[in-house]
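Below: one structure in structure tokens.
Here the complex is missing a single protein chain, while all its other protein chains stay put.
Chain nomenclature is as follows: A, B and C, assigned in order of appearance, with residue numbering initiated at 1 for each chain independently.
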């Protein structure tokens, strides 16, 4: 009888390991290696070139003493919370409307979702045009006789972030709606029947039964929106380029400008590290809820 | 006195006719089972009664009130679903009281109804748990409780036991029967399981392709199926059918075998046409006792399937398969030749042309 | 623009016929994309193509703020272009120190650059450790205000001759439905205007103390407070100016929508492209008409190191060409900037340029912000100024405090 030798552990599933090399390399080199590299360099006073010239927390101190950064954070918080609230609410309401066994459901869904296929650059530019006070909405309303009407969000530092929000919501709510619709469709039809037998009006069923049942869907949507918000860059660049003044600055743009424009890499690294931290603040509790509960060992 | 009455009911999904001119009268306190293979329209009919589906034509009366256009909640019905359909984020108590609260039933009234339902169903200890923390059987009890607290006369069950395993199903079946005996409500129960139907029903309506094939007591359906479909559907193992004709009056002839129909109760008297001769496997007698039967013949056991309490023997008469259910202790082995016999009075004969009982 | 394109195509075509195999492609990056600027670049391209090489244009739109990062990351990224525009000064310091730039000392010595470049400070800005790494191509001065004759005529007032008169006439302009001061929304514009007002109101000494010696006390002092007050007043004058880019703002002056614009002498090119004549259609006042001075910032070209000797040869060729007399004249006339050498005939230059040349000849010069401040500090000041400009709730005093803090931190 032939003795089958136990193969070396390393070589077991060798092909699979080779196939997974790109993934392993990406995970280790890019996602971990690059991140660590940037964090380490955020403690240096690197200017144009990265140098290991440590200055402790000086970059962070400056960061939090810089008005532009504070404006960016403020904008991000405002934009983030507003777009979370609005896109979840609007997305859910639209999904509910489409869930009413209506005619032309596909047409409506197609219309509401199409902006999601467009790039932020396109979105930013078209809304820049619509919100242009000389030609756009303001002009139209004025020509209707309301000559004092003012609607120039992109030129008014106080409300510019609303201008960006309008464009961002236009682009993104369709996506949230689709997720919500999938969630609604995933709900057992018999629940609806039961609530009709119980004589519960459908709005109450949505609030007290369906929404609680869709908690995982809401959380997923929330995490997706939140992760997207932190990365907001293209939209601002195309729509306002941070202006007027610094009124619509966002952290991603601050990082880019610090790294490449102000030639202050250390500062850019510090800012991006703070961005990472803010993502982790959202991500870790979510991951804990999502995975931690089920598998105790992770 | 009718509790639920369905008149000339039509239901179409687009061009597909799901229910066709259906009439049904259900008495107060009756336990009616709608039985049929999947897609026969039985659940659809139940949903129409509940008002969850709009009918295309016809009427539905509940407690002598025309409820055709009423909302489900106004029809005086309670319903129990296959998937339980409990509200997952509410406690058992919340599930039981949600509908009542919504109907603005006074608080103490809700309390007492919930307490009563919980007592009847023995779910008091579970009142503060959420559905996720309950077993399947417990969930279904809660679902029944939700129908119970509505204090209605008509209960609708949509395959309530199908998601449970065999043992629980048997337990809960008895429970439902006990409940019916206690409450004396009208119950309409949809199932594809003939055991449930036979054990629970006062009357069974067997449905096929949107039509009721037979509406009768379980015994009648078992003993005197109106057509070949019903005969084949009811009974396990199902009925044997021999292909032959009755060209000689009072005699069934298949191949070289002739069976004298003797005391068979014809519906309209014997006909001279090709027929199916149906006979239930469990009504066959084997061995020496067979000789005392009006008909007997010698056959060979081809396959023997022992099932403990009894044994199913596959044999054939005139090259047509014929199953025989014998006692579990019987010693017939594959290849054995043995004698079988039966009383043709217990047979069911169907006209081959329209498959109706003759 | 189209004719320009044709011109380029034509010259390229001619060259490829004449020069054939010797042609070396040299990619040149720059951020000169406005009409006047592009016409000036075409002069370089034309001259370079005439040598039998091939100018590959790498224009990057969006101004220096957008283009510099692209340029620098490419040099750092190991994908250097043949030559690139950078403001001379401290922007390229580290790149030179890292040994990424071609040493031009040999051709500079050969061409006697030290003698011909005027003012010599320009060449100093190109010098690191005694070696020369860049070619200054022009002098650009921020210290100008451009005034629209049409706007003032519409408002029924005389064209002012200094800043005070300008602010005095603002009401008349507003009454005539004009924006007194045009200002683009980009940060470098408000920051540049601040520098101009700083010199005009506060004087050169104060400016030097703060920007060269990084004297934070002076930055917080009462003299500087006056500068901030004036700057705040300018902010009020620019209300209603919503344009983004500087040339859009210039266009407001050209069309008479706005009374004036504080902008560097590159605005000259826009007037020229629009067919306007200095002294007839518009007036330029150096140092806001208060303090006639020229800042000697400007553009320089750097030549990133390259392994290919043919490319290196072409780089040196281009460097020599850029500082040569005919190219200097042709380029600067189009660009509206002053040439870097004092020994050439600029008599064809217009009114405004002549004024600039005179001031230059008289030696009323100062360094440019870019030459004395790091990109980081400049960036911080830009951020502050643009914020101040757009956030009317920020008082001049607050802005001054923030400014002083930046200066205190500056290196």
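We adopt the following convention: contacts are C-beta pairs under 8 Å (C-beta built on N, C-alpha and C of every residue); 3 or more make two chains touch, one makes a residue touch a chain.
Criterion: contacts and distances are computed from a predicted model.
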Listed names "ABC transporter permease", "ABC transmembrane type-1 domain-containing protein", "Alpha-ketoacid dehydrogenase subunit beta" or "Multicomponent Na+:H+ antiporter subunit D", matching UniProt entry of the absent chain: "ABC transporter permease"
Which displayed chains the unshown chain touches: A, B, C
Residue of A:80, A:153 or A:174 touching the missing chain in the full complex: A:174
Residue of A:34, A:146 or A:288 touching the missing chain in the full complex: A:34
Absent-chain contact - pick from C:273, C:319, C:353 or C:381: C:273
Interface with the unshown chain - residue positions in subunit B: 7-8, 10, 21-24, 54-59, 66, 68-69, 211-216, 220, 224, 226
Subunit C, residues in touch with the chain not shown (by the definition above): 1-2, 4-5, 8, 27, 29-35, 38, 41-42, 45, 56-62, 70, 73-74, 76-79, 81, 244-245, 247-248, 251, 273-274
Interface residues of subunit A (partner: the chain not displayed): 12-13, 15-17, 19-20, 22-24, 26-35, 37-39, 50, 94, 97-98, 100, 102, 106, 108-123, 125-127, 129-130, 132, 135-136, 139-140, 143, 170, 174-175, 178-179, 182-183, 217, 220-221, 223-224, 227, 230-231, 233-234, 237-238, 241, 251-252, 255-256, 259, 265, 268-269, 271-273, 275-276, 279, 283, 287, 298
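One rule holds for everything that comes next: only the chains that are shown with their structure count from here on.
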Chain labels contacting subunit A and also subunit C: none
Farthest chain relative to subunit C (centres taken as mean CA coordinates): B
Centre-to-centre distance between subunit C and subunit B (centres being mean Cα positions), rounded to whole Å: 93
Centre distance in Å when subunit A and subunit B are each reduced to the mean of their C-alpha atoms: 55
Touching two or more other chains - residues of subunit A: none
Residues within subunit B bordering two or more other chains: none
Footprint of subunit B on subunit A - complex, ascending: 188, 190-191, 193-201, 204, 208-209, 212-213
Complex contact set, residues of subunit C against subunit A: 65-66, 68-70, 72-73, 76, 91, 93-95, 98, 185-187, 190, 242, 244, 374-376, 378-380, 383-384, 386-391, 402, 405, 409
Residues of subunit A touching subunit C in the complex: 47-49, 62, 65-68, 71, 133, 152, 155, 157, 241, 243-247, 256-264, 267
